[in-house]
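Of the protein chains in this complex, one is absent; all others appear in place.
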Amino acid sequence: MSIDPTATLGNGCEIGEFVVIEEDVEIGDNVTIDHHVVIKAGTKVGDDVRIQAFTLLGKQPAANKKMARKPTAALFPLTIGAGVTIGSHVTLYHGSVIADEVFIGDHVSIREEVEVGRRSVIGRHAMVEPKTTIGQSVTVQTGCYVTADTTIEDFVFLGPCVSMSNDKYMASGKGVHTGPYIKKGAKLGNHATLLPSITIGADAVIGAGAVVTKDVADSTVVVGNPARRK
Amino acid sequence: MSIDPTATLGNGCEIGEFVVIEEDVEIGDNVTIDHHVVIKAGTKVGDDVRIQAFTLLGKQPAANKKMARKPTAALFPLTIGAGVTIGSHVTLYHGSVIADEVFIGDHVSIREEVEVGRRSVIGRHAMVEPKTTIGQSVTVQTGCYVTADTTIEDFVFLGPCVSMSNDKYMASGKGVHTGPYIKKGAKLGNHATLLPSITIGADAVIGAGAVVTKDVADSTVVVGNPARRK
Partner (left out) sequence: MSIDPTATLGNGCEIGEFVVIEEDVEIGDNVTIDHHVVIKAGTKVGDDVRIQAFTLLGKQPAANKKMARKPTAALFPLTIGAGVTIGSHVTLYHGSVIADEVFIGDHVSIREEVEVGRRSVIGRHAMVEPKTTIGQSVTVQTGCYVTADTTIEDFVFLGPCVSMSNDKYMASGKGVHTGPYIKKGAKLGNHATLLPSITIGADAVIGAGAVVTKDVADSTVVVGNPARRK
């Protein structure tokens, strides 16, 4: 393994083979780090965190000349709360905050400037874009795509493979980018599709495979393509 | 590399750089293990298996306080049959059985208590949830999501990015969880969506993008949202 001398580790940590921990990383007590984990410079890991094989924490954002969204210059370090479980083959970026007791499944990627609230679950292979806020006790199931500039309130349930978008004009340079706003307790069925800037009301239910083209009121059920009240 | 002294390897194996093989692993003859592979304790690998880079075999299940499905206490080891090919960046869990000559693409994850039958193909990035049975000569194409508690019989074809669900009430605590039952020879088009507990009949054809809300009879073709007979 390769641990930078400026990194700090708490008591009772277990560290596997071929682990890399870069400079100024801070790791709490009783953290379990499996084989082949890479923790980039400055990342902060709370107590009782479990990190599985082939996971990368604290990746710096990057872009090419074509991309609209350039990385923000100065981000705070990736910060992981106490009791978080992180699966295998995960990528978490610098500049995000993962609250206590969150569960992050295998093969997840979460970009910069994302907040994930306490006890939320981010399912395997889920993809979370930048500048997105996910509340407490939210379930984002396996294979979901959460676009940038999105707000998901507490207790929301996203079924498997839900997709969203945030750019009405699809890279034509018009308009602002705004992801959906999903209110407390809403439930979205698997493979549902949300158009940009949609608000999903509190406790609304979106059917599996629905294509939501306009706002959905609180406690309303919609299904179909385009989605209509049931 | 790091190979535990209690692990056993057959004749003619090739092992790459930075490989980790934990205690009590049993590996057959003529197995090829590429660089950066991790094989967790107790895993059994048959003859002539090929394992590509950054793959993790035998991962133990985990959960946080919010998750409904807790790991089963005592599972048997991950068991991989003869002649299996496993791609790169794959995660296979402890407690599953992969039969002879199966092909598992890159970036796949398969959870615990899953059976995959002889000569089946699990396409790249596919996600398979726990307690699911996949028959022989099944094709699960790239990007599919196979939910928990699902049965897929022999010779079924799932096109790319098919999605399913198993929880009609979406985490509200009502009802049992049951995935779909897909009978012999059924073919599902790409991006099809299945609601929970649906039965797809033998040799049925589900159109691309169809949203299947009720059972489909044998040898029937359905398309649309909701899916209807063509």
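Chains: A and B, in written order; residue numbering restarts at 1 for each.
Keep in mind that, in the parts below, a contact is a pair of C-beta atoms (placed from the backbone, for glycine too) under 8 Å apart; a residue touches a chain by one contact, two chains touch by 3 or more.
Given the structure is predicted, the values throughout are model-derived calculations rather than measurements.
Screening B:T85, B:T133 or B:T151 for touch with the missing chain picks out B:T85. Annotation: of B:Q52, B:T79, B:S165 or B:T178, B:Q52 touches the absent chain (contact as defined above). As for the chain not pictured, it touches chain B at residues 16-18, 34-36, 50, 52-54, 83, 85, 87-89, 101-103, 106-107, 119-121, 124-125, 137, 139, 142-143, 157, 159-161, 187, 189-191, 205, 207-209, 211, 223-225.
The omitted chain makes contact with chain A at the following residues, 2, 18, 20, 36, 38, 54, 56, 59, 62-67, 89, 91, 107, 109, 125, 127, 129, 145, 147, 161, 163-165, 167, 170-172, 191, 193-195, 211, 213, 225-226.
Basically, only the chains that are shown with their structure count from here on.
In whole angstrom, the spacing between the mean C-alpha positions of chain A and chain B is 24.
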